[in-house]
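For this depiction, one protein chain was excluded, whereas all remaining protein chains were kept in their positions.
Labels for the chains are A and B, by order of writing; each one numbers its residues from 1.
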Amino acid sequence: MTEEAKSGSYLGQAWLVIILAILYGAALAAVQIGWSDRIETNKRNKIYDRIPNLVGSEAIVVEERLVTGKDGREKTVYRVADTEGSLIAWVLRAEGQGFADNIELLVSVDPLFTTIKGMSVISQKETPGLGDHITSPERFTGQFAGITALKPLTVVKETASAPHEIQAVTGATISSESVTTIINRAIDNFKQPVLQSERERETT
Amino acid sequence: METFNTLLIIFVSAALINNFVLHYFVGICPFLGVSRRIDTAFGMGLAVTFVMSIASFLSWFFTYYILRPEAPVPALVAGWLGMQEGRTIDLSVLSYIVYIFVIASSVQFVEMYVRKFFPPLYKSFGVFLPLITTNCAILFACLEILKHLQDPTKLWGLHHALVLAIGGGLGFTLAISLMAGIREELDICDVPRPLRGAGVALIVAGILAMAFMGFTGVSKGLEDALSGPRASAVAQPADIDLLDIPQPE
Partner (left out) sequence: MADSGPTAGERFINGILPENPVYRQLLGMCPVLAVTNGLMPAMTMAGATTFVLVCANVITSLIRNLLKPHLRILVFTLTIATFVTVADRFLAAFMPEMSDALGPYVPLIIVNCIIISRCEICSSKQGLGTSIADGFGMGLGFTVALLSIAVVREVLGSGSVFGYELMSEGMWPRWGVMVLPPGAFLTFGLLLGAAEWFGMKRRERALGEA
């Protein structure tokens, strides 16, 4: 068989696959062009929808800022200002190992990192009926509003008495501890870099 | 050291805690179909581990350089095409198609290579190789890698991807071998007739899954143990005075 005939027969066999591939490629490109903005918005909203609740105010302007943490990694920090432009809170996105799988959460602190304003869990896979109560405002997340950010949070099993204590979810001490560890680390990691970046912004 | 800790946690997590079969339910078909005898089950497990490593290796390269949103190659092409500065071509929509073909072709090549150069190896697990293309565990490993490459703040390196694949594969081997061991014993048991075959196998798998749930929390404990000194350093009150910002009472 000559080279030419061979390539002809390849084409003869594969033309359908090639045409289909081109058609499918066009279809996927259309899907990408049509829906990618919406998908991006959805991803953004997963965080932005929670921010008003976290800082306790609806009329806010959120600005994303890339900050390099103490560990040398760059992360997005959300700077929340009121409508007049004065800073009311920082929202940090943090994640870490939970009892079952990774826990990802948002924590908001006041401008000087002295008090925590709120906490919200974005994703978790803790044990249903026990550990997954870390998402429940009544049982767990409600405690974080107004608690001190100057001292690392600790988890206690009975009613919290000191300002940095968090009462664990019944039967899920490890999940609760994971959450406070993630928050402590995030605050420790970003406190100075964020304050520094804000001061630099003010002086220039 | 920290890299090693992360890798160890990925490995233990993929092999035991979030076992591919008993936690994520991927690779159920061979888990039920090829678990009649221990030696075939073990061969299948090794074949899956092998192919999974190769497919993960390839798909990491494709994802890192071409498919992820910030990948370098499309950005380069966008530059050549004279697209606006900072704009790039997002090819992530093609990921699934690329993965399935990476898997199918790596299975083909592995089969040819092993048959030619390692006949004894081919004898022990070559027969399972064609079956592996439709094994969802392999695609699942590729998808996990994709998930960790999409977010630029926690980018996985090649070593992470390979450790995940090997851990996941060995976890699969462990699960399928355990299952085969139990099923060999089940053959001489008097199982109620409607449950014979898949029914009782699924119930056994449920009990195995329950046993594997005992591993939940190991990764947390492991992380605490490995990063013990660091964690207590974190627990020091952070120095706010360093920045001489007035501290409200």
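Quick note on the criterion: a residue touches a chain if its C-beta (ideal position, glycine included) is under 8 Å from a C-beta of that chain, and two chains touch if they have at least 3 such contacts.
What you see is a predicted model; the values in this text were computed from it and never measured.
Contacts to the hidden chain, counted on chain A, fall at residues 13-14, 16-17, 20-21, 24, 27-28, 31-32, 35, 38-39, 42-43, 45-46, 123, 127-130.
Contact between chain B and the absent chain runs through residues 22-29, 32, 93-94, 96-97, 100-101, 104, 134-136, 139-140, 143-144, 147, 192-195, 198-203, 205-207, 209-210, 213.
By our rule, only the chains that are shown with their structure count from here on.
Of all residues in chain B, only 9, 17-18, 90, 93-94, 97, 153, 216-217, 219-220, 223, 231, 234-238, 240, 242-243, 245, 247-248 touch chain A in the complex they form. Within the complex formed with chain B, the chain A residues making contact are 24, 28-29, 31-32, 36, 73-76, 97-101, 112-114, 127, 150-152, 174, 178, 181, 184-185, 187-188, 191-192, 195-196, 199.
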